[in-house]
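Missing here: one protein chain of the complex. Every other protein chain is in place.
All chains are identified by letter, namely A and B, in their written order; residue positions are counted from 1 within each chain.
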Amino acid sequence: MTATLTKPPVDVPAEPEQPRRKRSTGSFLNWVATHAIGLALGLMFATPVVFVFLTAVMSDNQAFTADLWPREWHWENFVEVFDKAPLFQYLVNSLTYSLLATLGMLISSIPAAYALAKLKWRGRNVAFILVIGAMMLPPQVVAVPLYDTWSSLGLTGSLVPLIAPYFLFDAFSIFLLRQFMLTIPQSYVDAARVDGCSEFQALVRIIVPMAKPGIAATALFCFLFTWNDYFGPLLYTGEVKDQWTLSLALATFKGMHIVQWNSSMAVTFLTMIPAVVLFVFAQKSFVKGITFTGVKG
Amino acid sequence: MRKHTRAALLCVAAALTLTACAAGKGGGADTGAAAAPGKDDKLTLTVWSNYSDRELEEVTKALKTFNKKFPNIEIKHEGSQDDDKITAGIRSGNTPDVALSFTTDNIGQFCSSGAFQPLKAYIDRDKVDLNQLSPAVQEYTEYKGNRCAMPMLTDVYAMYYNKDLLTNAGIANPPKTLDELYDAAVKATKKAPNGDIEVAGYLPTMGFYANRPTILAPTFGGVWEKDGKSNLAGSPGFTEMLTFQKKLVDFYGYDALERFRAGLGQEYSADHAFHQGKIAIMIDGEYRTAFLKAQAPQIKFGTAPFPTAKDVAYGTAFTTGTIMGIPKGAKNPGAAWELIKHLTFDTDTIVDLSNAIKNVPSTKAAMESPKLDVDEQFKTFIDLAKSDKLKGNPVTPIGDAHIKAVTDFSVSYQSGKVPDLAAGLKEVDKNIDDQIAKSGK
Partner (left out) sequence: MTATLGARPAPGRGRARARHRLAVLGFMAPAIIGFVLFFLYPLIATVVFSFTKYDLINAPEFTGLDNYTFMFKDPLLIKAITNTLWFVVVLTIARTVFALGVASVIARLKTGVGLIRTLCYLPSLAPPVAATLVFFMVMRPNGGPLDTFLGWFGVDAPLFFSDPAWAKPGITAIMLWISGDLMIIILAAILDVPQEQYEAAELDGAGPVRRWWHVTLPTISPVLLFGIVNSVILALQLFTQAVVAGSAGSGAADATGSTKYLGFPDNSTLTFPVYLYTQGFRYFDMGYAAAMATVLFVISFAVTIVLVQRMRKNSTAEEGGPGA
């Protein structure tokens, strides 16, 4: 077993296709077809977002019409929504929830995933089944007793019941990380042990760097899940407005009494921005991670 | 190894603590009346309602008039708190002092579970005369004799018609009977050459906008309950309602109707089909007059009682409204009651609020007040509210599950999936009775 961790870092992740470039017109057509499909997919995904944006800058009267293009550009819609709701406060709450939960998840899930993927111990299979069981369980099932408990601790109406569990157990992330760690050959861990590394050192020095794309993906997943979470904030902070997250506020924002498509699309668009920024950064770490893990079997 | 044992113990201990905490909840409802606050007592009353934007401001203004009587009570008004949040607040102890609910659907639950405190002791102590409220309004604020809420303004439902569309269709007077309604609906309907509906005279689809069984049933003479049992099959009114709707659905053609309906705007938006002149006749509450004037000034509309099956019943209307209660666990129940009393009975406050958000006042005195703005369209609703033909919400301990059951059934009937109407209604009856039996209340 030789492991090559020393592949030169390349910025383009499309490495696997490289050799085929030397080939003939067949591959050129292939190239065109692939890119045409890619472009079509990109457009298909993007169209509704563009539609959101265009609706956001329409006047209230135009927003539900068959028009696709705004007659007048009401840029002030993006500003006005800040008067209608304390969006900054909601943004801070959303960030608090998502960032702390993601941090907590990384602290608690990476070691657990490692133990499940790379260590051999009695009860491992049972533990793994329990993780899957917990993951499959719809949150509504355990919502009642948990709500009861948090409320008797006086913590409902705050973000604590949403964040705290991530510092202990997030079945989903454990599962996902384990799946990623499984793709790392056992030989690396064994080699580290032979070199006298403790399990903790093996985890930190070998597994974590190699599983970077997986960890980045899991973190992103966790961040987004919490960012878009509707049920949790609804249950725990529903009646306490200054604890609302953006996603919860958005649901209420479209008006208890009047549906204003333009404002609600404006908020939708604004809500997406922080997550997009995060993704652009996370994307870099994917790419870096990917060029790092060239593995020779 | 020691670590292991300790961890296990910790788990068990934590689990036990949690169980203990959870078990320590509950307790009986408070039946006594809390003392009213002194004139200069300083305290803060929290009020939750489901209002937003302009209406929120107007209601806050109305709440502040309470300060004339109690200048040192600060009132904190939070809008956009629906019944779910009120319930959640009661359960978790984050309760307001006064809760306003938009629907009367949950009153059975609020009263029977003790979520809203019983008000009888207060009413007896202050010798409140409930007859200032119409009987239908009294009905929808209590459950089985347990009054746990008071009304703040009411909604009354009647027919809206688009004057231009009816005139163009050659209809001089708004319909009064079901036959006239059918006739008007057919004549006012416009279809494109390909069969698509462009304007619907009257849209019979159950569940569409205010086409709810509760709102429609009274005008057809439907009686929800008999001897404590659901009475859909027993009351000819429901059969009549469903057959009438089906006749119209068949006229339009189910598929064409569905395609038309699916393209209409949302009920509370400027795209409402009536605002857009896409439907000529509909049933709706008095608040729609304000929406129409603000959002669709170009639409010339009139209002009248909704057509009825029998002539004698003409003028029958459904009423519901905003209700106020003191949630269990409220910090200042005594002061909360004073505020509720003020909002239910203080004529000036009610009239001002009614003028501002265009709802029907809930007391007889306020309806007679010369200060109440009553224009031609609004008058219909005031007259209906004053009449003795007003019908309230059927109060049940199962929330609106019975309404949903009837709506669902009507929709399947309209789509032609129900072969035997009578048998189908009996089944719905049984389902509703089962649910009430399960609730045990």
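Convention: contacts are C-beta pairs under 8 Å (C-beta built on N, C-alpha and C of every residue); 3 or more make two chains touch, one makes a residue touch a chain.
As the structure is a prediction and not an experimental result, all values here were calculated from the model.
A.B. asks: In the complete assembly, which of B:168, B:239, B:355 or B:415 touches the absent chain?
C.D. replies: B:415
A.B. asks: Among A:134, A:160 or A:191, which one touches the chain that has been omitted from the display?
C.D. replies: In the full complex, the listed residue that touches the missing chain is A:134.
A.B. asks: List the residues of chain A that touch the chain left out of this view.
C.D. replies: 12-17, 19-20, 30-31, 34-35, 37-39, 41-43, 45-49, 51-52, 55, 64-66, 68, 107-109, 111-112, 114-115, 119, 121-124, 126-146, 148-149, 165, 167-172, 174-176, 179-180, 182-187, 198-200, 203, 213-214, 217, 220-221, 224, 227-228, 230-231, 246-247, 250-251, 254-259, 261, 264-265, 267-268, 271-272, 275-276, 279-280, 283, 286, 289-290, 293-297
A.B. asks: Can you list where chain B touches the absent chain?
C.D. replies: 1, 3-4, 7-8, 10-11, 14-15, 18-19, 22, 25-27, 82-84, 87-88, 90-91, 105, 109, 113-115, 207-209, 212, 258-269, 328, 398-401, 403-404, 407-408, 411-412, 415, 431, 434, 438-440
One rule holds in what follows: only the chains that are shown with their structure count from here on.
A.B. asks: Report the inter-centroid distance (CA atoms only) between chain A and chain B in whole Å.
C.D. replies: Once rounded, the distance between the two centres reads 41 Å.
A.B. asks: Given the complex with chain A, which residues does chain B contribute to the contact?
C.D. replies: Going through chain B, the ones touching chain A are 18, 21-22, 24-25, 48, 50-53, 55, 78-82, 84-86, 88-89, 91-94, 265-266, 268-271.
A.B. asks: What does chain A use to touch chain B in their complex?
C.D. replies: Residues 60-61, 64, 84, 145, 147-154, 156-157, 235, 238-241, 252, 255-261 of chain A touch chain B in their complex.
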